[in-house]
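The complex is shown incomplete by one protein chain, all other protein chains being positioned as in the whole.
== chain A ==
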């Protein structure tokens, strides 16, 4: 089995992750066991292949993009910290957090940060705008192969026109937020982790 002492989770690490992400102790340990079960190479980090081994992710239209979202810029491995940091976006917003004095940096699971995460999945080139092509790519992934390019193009055009307020023919982050203001993002982008 090899020496895994170096990869066991230490108390200090748990505390740090707790502070950074807001997860509770039990959640962190549970997710750590999931992390280790995915980590077939047993080196304390996950590579893209580890993610691709998850069967349901392969049939998910957005599978590749989701996997990419875990890896920081240009890197090929993600450690447990990074894993947790990404997952922290999906923690449900607690009521008592709303009342607390806002910490120095906004918590990872605030509504804006959740939307930013989703926005980044559209906006691959990181120019803070969803262009028509990027939108087309996402639509093509979601809709499948049977729909013609023109039809998708007209849907994309319509989408951009609906959302675009400053006329630059692409959707910026603020426009994105505005369009989704009626959608209950707090509920939609949260996963009920076990307490």
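Heads up, the rule we're going with is that a residue touches a chain if its C-beta (ideal position, glycine included) is under 8 Å from a C-beta of that chain, and two chains touch if they have at least 3 such contacts; residues count from 1.
Here, contacts and distances are computed from a predicted model.
For the chain of the complex excluded from view, the name given in UniProt is "Sodium/hydrogen exchanger" [choices: "Mediator of RNA polymerase II transcription subunit 20", "DDB1- and CUL4-associated factor 13", "Trafficking protein particle complex subunit" or "Sodium/hydrogen exchanger"]. Contact with the omitted chain, checked across A:10, A:126 or A:192, is made by A:192. Counting over the whole complex, chain A has residues 31, 34, 37, 51, 54, 56-57, 59-63, 66, 70, 87, 90, 92, 95, 118, 121-122, 138-139, 142-144, 146-148, 150-151, 154-155, 157-159, 161-163, 179-180, 182-193 touching the chain that is not drawn.
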